[in-house]
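Note that one protein chain of the assembly has been removed; the remaining protein chains are unaltered in position.
This part shows chain A:
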Amino acid sequence: MAPRSCALCLKAKSMLKRPKTGQQICRDCFFYVFETEVHNTIIHSKLFNPGDRVAIGASGGKDSTVLAYVMKTLNERYQYGLELFLLSIDEGITGYRDDSLETVKRNQEQYDMPLKILSYGELYGWTMDAIVSQVGRKNNCTFCGVFRRQALDRGAAMLNVDHIVTGHNADDIAETVLMNIMRGDIARLGRCTSICTQGEDTIRRSKPFKYAYEKEIVMYAYFKKLDYFSTECIYSPDAYRGHARAFLKDLEAARPSAIIDIIHSGEAFEIKEEIKATQKVQQTCQRCGYMSSNPLCKACTLLEGLERGMANSGITDRGRRKLDAEGPTPDNLRTIPFFRRPSGGYPAIAVELPS
């Protein structure tokens, strides 16, 4: 077939078929529409205010690597007036993070953004390797997920930023919508499509790539020659989620708009009022000050289990009762430092500046 001209600029030769729309377009138009769609998302949801300090959750994987690049580009093109930072979490998994953290360090120099790396070891006294050696590979994703979420917030508090942006893409969100329906997780279903979440005590968190297809993120990195590492966790992923992911890929193959159509569906409904009323209210953890739906937050519960040598007891309510039955929490228990929201002013810690 003879090369066609780009469906958007009608000038250049089309170089690719856009996964999201199926249009045949040129490389420059692809960059431009990809970036402009992210810009539209940011502007339409009024994500930022001029002067905001924004941390990019950077893992060294494709999503966050492209996110850092695009955020920098848009911040300059449209003069958002943002101060951008890179924030990385080191879970402490030997042979998994080392390379991707190198990518983040290189981004720090290329993009001229300050970087903060916060490790599980530093924050919780436990690396993921140490946790896995205690709990085995069955429940380690529970620990990792809970610890990472808190770690990002705490790292952001240290950088004294107003806002964290993460690289969650459209595929992630569509998959989460399906997962939450199939698991009956009504609380998460209600909030998983919102672009920005903010509890009373937490830092604003948003997903500028909410409508960006995973395939296009890869395509963007490929054509811009951005290098990244696979950040699929080497410890076992969740089998049920694996089914949902495979299903989503089939749907996308049948009709590429399916990903965006699922997100549209998720945005169109909400939880009935009478159901909302029965849900747990947010409080703060009495031990570490982080938001929680129980007196003790999940991270503190998990940590106490680890510290007392009953690691798996933190995972279920039944396990927790068993832990309580073993006696009260010892006084000398290692705990997570108390969480304080940044209150403006200077960073709470010194950050590494790009050399």
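Please note the rule applied: a residue touches a chain if its C-beta (ideal position, glycine included) is under 8 Å from a C-beta of that chain, and two chains touch if they have at least 3 such contacts; residues count from 1.
By our rule, contacts and distances are computed from a predicted model.
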Candidate names "DNA primase", "Alkylglycerone-phosphate synthase", "Cytoplasmic tRNA 2-thiolation protein 2" or "NEDD8-conjugating enzyme UBC12"; UniProt protein name, chain not shown: "Cytoplasmic tRNA 2-thiolation protein 2"
Candidate in contact with the missing chain, chosen from A:72, A:105, A:154 or A:168: A:168
Touch criterion as defined above, residue of A:15, A:130 or A:271 at the omitted chain: A:271
Chain not shown, touching residues in chain A: 8-12, 17, 19-23, 26, 28-29, 32-33, 36-37, 39-41, 44, 59, 61, 63, 77-78, 141-142, 144-146, 148, 166-169, 172, 176-186, 188-189, 211, 231-233, 235, 237-238, 240-243, 247, 250-251, 253-258, 260-262, 264-273, 275, 298, 315-318
